[in-house]
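Shown next, in structure tokens, is the structure this report addresses.
Just one protein chain is left out here, and the rest sit where they should.
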Amino acid sequence: MTAKRLRIIALLAISTVFLLAWAFPIVWSVLNSLKTDSDVLAYPPKLVFTPTWEAYRDVLFGSGSILPNLLSSVIISVGTTVVTMLMAVPAAYALARLRFRGKKFAGFYVLATQMLPPVGIIIPYFLVLRNIGWIDTYQGIILIYLSFSLPFAIWLLVSYFEDIPFEMEEAAYLDGASRLKTLWRIIIPQVRGGIAVTIVFVFLNAWNEFLFAVVLSGNTVRPVTVAMFNFVSVEQTLWAKLAAVSVLAMLPVVVLGVVAQKHIVKGLTVGAVKGGGRR
Amino acid sequence: MSGQGQVSFRNIVKMHGEFAALKGVNFDIKPGEFFALLGPSGSGKSTTLRILAGLDAPTAGRVLIDDKDVTSTDARDRDIAMVFQSYALYPHMTVAENIAFPLEMAKLPKAEITPAVKDAARKVKIDHLLDRKPGQLSGGQQQRCALARAIVRKARLFLLDEPLSNLDAKLRLETRAELKKLQRSLGVTAVYVTHDQEEAMTLADRMAVFMSGEIQQVGTPGEVFARPNSIDIAGFIGNPPMNLVPARYVDGDVIIAGHRLKTTATIPGERDVVVGLRPGALRMAEGGLGARVDLIEDLGDTAVLDLDCAGTMIRMRVADGNIPGEGDTISITARPQDIHLFDPATRMRL
Partner (left out) sequence: MATTAVTSAGIASEAPRSDFGRVLAQRERRFAAALLAPAFLALLATTTFPLLFLVYTSAFRMDLAMPFTNGFVGFENYQVLLSDERFWTSLLVSLVYTGSTVALQVIIGLALALLVMDMKRGQGWFRVIAILPVVLSPAVVGMIWRTFMLAPEFGIVDFLAINAGLGSKNWLGDPTLAMVSVIAIHTWQWTPFAFMVLLASLASLPEDIYEAARLDRASAWQRFRRITLPLLRPAIVMVVIMRTMVALTAFAAIFTVTAGGPGTATEILNLYAYRKSFTELSIGYGSALAAALLVVTIIISGILFAMRRAK
């Protein structure tokens, strides 16, 4: 009896420690974003303080507002997601369903491109984009983001397409639908769930990307992950503002993550079987 | 949407690599006929249906519908409707949308689609379910929805691939009868694939029996039952199927387990044969073949006896009230016209 109770207490303690460890840095950033700089720097750290929106007001509407950077992040992420899905959905369907020579190789190629280390290809990107004047442009970044979003999206989608019975397509075909119409009217509506999960993943990865953004962005196109560095310099760190920017950068992905929690876990496990994503 | 639905298969061959799924299949289906393709799994009946539908292409041979060669015609242009074994209902559409889909693809005006959908749904008695999604329907209702989607087009040919196999036993019997009535009232040609000989016997006007990639017999259920063409068909048709017993043929008689039975055969001479005896054609009579009753399966109105005739197992159907006890020894015989003779080498009827 006591051994059992001891076990339960130990279990509870361990659980609490891990839950706290994972949640705390995020919660702490939120708290710091509502403090003044002197409250942030207080020793011992303050858990109770008078909250203020000052930091948010400053980073959003003050001089050096990060609103344009948030907009950049949105344009890049949405743009990448749209272009990726337009290409990945038909490709994944073909890989999952159609018979053609070289299909195995095509599948392997997609898998292999997923393993490419980003640092390995950033130099050519930089040189080529500089030559054609696409540094600091949306088309440049979105094109480059396809290098990691496309293979991941294709592999994730293939597993969803494979779940649809062949008879469904044959029925539609006998009902007089063309191949394209079958894909559009019969198949795609049935993988809506998989498409939604894929969209979430592609958006997350694009929103969170850093290396390509650092090298290929400039003054016009500068996502928030890069702009964050404006608040930490050698001379001084703008503590509360940095916290506020971090929270703003985290907000969309955390909301997406919590809302789509179940699907993300499923996507992770599907990815675990197929090869998975990359950050 | 014209044509009568007459079908001819001419020497259809289907190869999967070196494996011959169909080895030269020939048959004709008359307009308005209910035609069954019967056979065990892997015998080629489903391949035949898919080739007729245009979903698979034959390796060689020709398919004719209403005297027109459609071997190379696209599935969409053959004017054929099909009910799949899994029903293949579109899960994201309502019943009404499912039924309307083929009409929509045929670019019919909306004003014509709605009444046609209602009409088809009424014919299969699901007009109260039009707003449901397939996932909300029972198995039987899904099956009807698939039927409605097939009949709404008024296609000249109506293909059914084991449409009853996913229903439970009771529902299968009810639906079977309704299916036949529906086909009659529509007057459409139906081609029906099944591995269930009872289904084929009760539904079909005529049937083709498939055995390992070939048609071994085409005929009415009565013909196939009365005069099976081969040992394989004899062992496949009837419940329980025909007893097949190796025996010796001597000048019109056969000798089974030392006992001599008269047949209708008139060829003189002596040879090895396989004798076919329907369980229902056997009767108890004095001076017949001696047999010990091993097991009795009582089916209520009749019973099936497992008999041991000097080491050979023979099954016999007897009417109720006429049942011997287990372990009893009885004497059985059969009329000459009920004795079928097969060649053990070619496995064909003699």
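We call the chains A and B, going by the order they appear; numbering starts again at 1 in every chain.
Convention: a contact is a pair of C-beta atoms (placed from the backbone, for glycine too) under 8 Å apart; a residue touches a chain by one contact, two chains touch by 3 or more.
Here the structure is a predicted model, which is why all the values come from computation and not from measurement.
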item: Candidate in contact with the missing chain, chosen from A:S29, A:T52 or A:T137; value: A:S29
item: Residue in contact with the excluded chain [from B:M211, B:V224, B:M242 or B:A303]; value: B:M211
item: Residue of A:Y56, A:Y93 or A:Y160 in touch with the missing chain, whole complex considered; value: A:Y93
item: Touching residues on chain B - with respect to the absent chain; value: 10-13, 15, 18, 20, 23-24, 56-62, 71-72, 211-214, 216, 230, 232, 346-348
item: Touch residues of chain A, complete complex, unshown partner; value: 11, 14-15, 18-19, 21-26, 28-29, 32, 40-45, 86-88, 90-91, 93-95, 98-101, 103, 106, 109-110, 113, 115-128, 143-144, 146-147, 150-151, 154, 179, 204, 207-211, 214-215, 225-226, 228, 232, 237, 239, 242-243, 246, 249-250, 253-254, 256-258, 261, 264-266, 268-269, 271-273, 275-276, 278-279
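In the analysis below, only the chains that are shown with their structure count from here on.
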item: Centroid spacing, where centroids are CA-atom means, of chain A and chain B in whole angstrom; value: 56
item: Chain A residues touching chain B - in the complex, by the definition given at the top; value: 165, 167-168, 170-178, 181, 185-186, 189-190, 192
item: Residue ranges of chain B in contact with chain A within the complex; value: 53-55, 75-76, 80-82, 84-86, 88, 90-92, 101-102, 105-106, 149, 153
